[in-house]
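A single protein chain has been removed from this complex, and every other one stays in its place.
Then we have chain A:
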Amino acid sequence: MSTLFYISSIVAVASTVMVITRYHPVHALLYLAVSFLSVGMIFLSLGAPFVAALEIIVYAGAIIVLFIFVVMMLNLGRETAQQEKEWLQPKVWVVPSILVLILLVEMIILLFSDNKDIMRISVVDPRKVALSLYGEYIIAVELTGFLLMAGIVGAAHIGKHKRSSLHRFLQNGENGNGKAHTGVPPEQVSNEQTVLHD
């Protein structure tokens, strides 16, 4: 266990250092995926296979895909073909591929070895996790549901692409005070007049 753990933790630290020193977001995301995979490998060597699967599915799957979507949407409209040609040079993806290959060899050794010295760990199985999660932590599970709901609603509300997205006070400040004062009040007066005449 310890050798596999040391190798995967070295890979994790190295890829995280590469994440925070990259200048390009896509390169940083590539190394971030390697970092999440290696942390998942650490979980597997700690005896938590369920959490390792969740780490790979949610972190290395969903969150990385969200980041990549946002980076691609921010770079929309420019010479994207030239940019992708620059991004996919071999010196960009060779080092992450080597790190991932190290992790893959490690996992194959961990899964297909009958030697009990490597897997001398006691696994906290998902059954105990599920019983604890839906037993004593049921309130926290429901609060997490509320949190995810609030996240969905908040993201849908914030991400709405409005044409004039500044607040009206800020717009008045930008346009100048005279135009703002002439703009808003006559509508109210006309509304009141129509209401009174009706």
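Simple rule for what comes next: a residue touches a chain if its C-beta (ideal position, glycine included) is under 8 Å from a C-beta of that chain, and two chains touch if they have at least 3 such contacts; residues count from 1.
Convention: contacts and distances are computed from a predicted model.
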Hey, which one's the missing chain according to UniProt: "Amidase", "NADH-quinone oxidoreductase subunit K", "Hemin import ATP-binding protein HmuV" or "Chemotaxis protein CheW"?
"NADH-quinone oxidoreductase subunit K"
Can you tell me which of A:A12, A:V34 or A:M107 touches the chain that was removed from the display?
A:A12
List every residue of chain A that touches the chain not included in the displayed model.
1-2, 5-6, 9, 12-13, 16-17, 19-20, 25, 28-29, 32, 35-36, 39, 42-43, 46-48, 50-51, 54-55, 58-59, 62-63, 66-67, 70-71, 73-74, 121-122, 124, 128-129, 131-133, 137, 140, 144, 147-148, 150-152, 154-156, 158-159, 161, 165-166
